[in-house]
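Just dropping this structure here.
Every protein chain except one is present and positioned as in the full complex.
Moving on to chain A:
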Amino acid sequence: MAGISPETALPATEPPSKRRRVQDDSVDSTPSCFESPDGAPQSPAPNTSRLPDQSLSIRHANLHAKPNNHHRHDQIPIIPNYQPHLVLQGHTRAVSQVRISPDGRWIASASADGTAKIWDAATGAHLETLVGHMAGVSCVAWAPDSNTLATGSDDKAIRLWDRVTGSPAHAVAHRENPGAAAGLVMKGLTGKAAAARRARTGVPGEGVRGGRTGRGPLLGHHNYVYCLAFSPKGNILASGSYDEAVFLWDVRAGRLMRSLPAHSDPVSGVDFCRDGTLVVSCSTDGLIRIWDTSTGQCLRTLVHEDNPAVTNVCFSPNGRFVLAFNLDHSIRLWDYVSGAVKKTYQGHTNKGFSIGGCFGVLTDADDGAGEDADDNGNIRQQAFITSASEDGDIVMWDVASKAVVQRIKGAHKGVCFWVDVHGSTMASAGQDNLIKVFRHRPRGGRLKRENGVGEGIDGVNGDDEQDGTPDAAMADEELQRRIGASEASPGLHVKEEQP
C-alpha cells in the first residue's frame, strides 16, 4: 500500500502548522490539503493531475446510471475523495470499532485488547485509554453531547465514561472498594501495561445486575455485549448482545428499562432513528426488526428472501431507510415502511466478519466551495454509503446509482472492521491494530476539472485507475472476482475471537 506507513505517521510527528479544521463546516481548503500531512511520500503534483481524470470518469458513470436529483443539475456532484491523513497507533490487538463523536472532534476506538481509546480527530493525539473491561471491547458509542462514551465488552458489561476525565461517568459510590477504583481510573496507560496492571489489581464485580449504583458498569446481559447506540437525546442507551436480546437502558440512572426479546441469534447491530422513536436491531438470524422505543413493541420485521446473516444496521440520516450489512457481500437499503429492498450495494468483501459502515454526508463546505455554491442559501448535500471490506479496503457508493465512487485500497492489512464518517473526516479500524483517519479533499479545482487532461497516476487510494472506477459493470466484475477469491475463506468469524 502506497502512501502511509504506520511508523512514519504517528500523530505526535505531525507539525502543528498542518493541523486542519476540526469541524467539517469550516470552509476553506488550503493548498496544504494536497500534501500528505503525515509526511508520507506523496507529491502534490501527480495528485492533482490524477484527480481530474478520476472525476471525469465518475461523472461519466453518473450519466450512465441515472440523473442524480440530489442536487441541482447544473452543479457537479460532490464526490467523496478521502485521502490518508493520520494513523493512530496504540492498540495492541485488533480494533473492532471506531466512532467519530457527534461534534466531529474526537475519535473513540474499541479494541480486542480490552481497552477503548479516545483520540483527537484533528491532530490524532491520543487522549485517554479507558481501562476497566475484563475482556475485549466490541463496541463503542458516543452520547449526542460528545461528552459521554459507552463501551460494550465480552465481559458482558457496558461501561459509561466521561470523555474529559476518562473515568467512569458516574458519581463515586461510597461502598466502592479502593481496588476497583484503582483498576478503573488508570489513565494514559496503554495496551499491555494497562492489561498487566488490571490483571494485578483485578476489578471486582462492582455494580449490580439490571441496575447500577455508583460507577459500576451496566450489568444485565448474559453474554457478550456486541453493539451499542445512544438515543438522539442521550437519555436511552440501546445494547445488543450475544444473549439475543436488545436492552434499553436509562442512561441517567444506569437502570435497565426494557428488554426486547429481539432475535434468535446474537444481536449484531442496533441503531436509533433521528427522532428516537424507533430502534432497529439486526441479527445473524437474518432478521432486521424495528421497535417502538416507547412501548418496546416490534413494529416491523424485515427479512431478505435469501435470509443472509445481518451483521450491522443503521438508519439513514433522515430516518426513512435502514441500511443493513449482509454476509453475502451485500449492503441493502431497506424502505422499512413498505418492507422492500430499495438498493443493493456490492463491490466489497463481506463473508465472515461483522464489518461496519455508515452513511456519509458531504456538503459544499466540505468540498471547498462553501462561498460560491450556496447561492440560494441552501447548502447542497450529497450522501454516500461507505463500508469496510474484509480485504482491507474501504468502499464508498453513490446512494442512488449504486456505483462505487471511491475505493481506498488496502486501508488496513487484514480485515478492515469498521468505517465511520463525519463530514470530511473518515476513520477506519482494522485487524492490524491501527486506526486510520482520512480526509475528504475536493477533487481539484472546478475549472481544472472541466478541461483537465490527466493520466491515471498512482495515488494513495489505489494501485491503478480501475480502483476508482465507479462504472457499475466494472464493479460487478470486481465483485465476481472477489466472491470467487473469498470462496475458500472459513465460516463465520465475528471480528475477533478472544483467547
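Note that a residue touches a chain if its C-beta (ideal position, glycine included) is under 8 Å from a C-beta of that chain, and two chains touch if they have at least 3 such contacts; residues count from 1.
Keep in mind that, in the parts below, contacts and distances are computed from a predicted model.
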| item | value |
| --- | --- |
| Name under which UniProt lists the unshown chain, selected from "ribose-phosphate diphosphokinase", "Casein kinase II subunit beta", "SWD1-like protein" or "Tubulin delta chain" | "SWD1-like protein" |
| Touch criterion as defined above, residue of A:R105, A:R300 or A:K413 at the omitted chain | A:R300 |
| Touching residue (missing chain; options A:G132, A:G220, A:G410 or A:G423) | A:G220 |
| Residue touching the undisplayed chain, where the options are A:L86, A:I158 or A:I236 | A:I236 |
| Option touching the unshown chain, where A:T148, A:S241, A:S268 or A:S389 are the choices | A:T148 |
| Chain not shown: contacting residue from A:G136, A:G319 or A:P442 | A:G319 |
| Residues from chain A at the interface with the omitted partner, ascending | 66, 69-70, 143-145, 148, 160, 169-171, 173, 175, 207-211, 213-214, 220, 222, 231, 233-236, 250-261, 273-278, 290, 292-303, 316-321, 333, 335-337, 339, 341-344, 359, 361, 381, 383, 399-400, 402 |
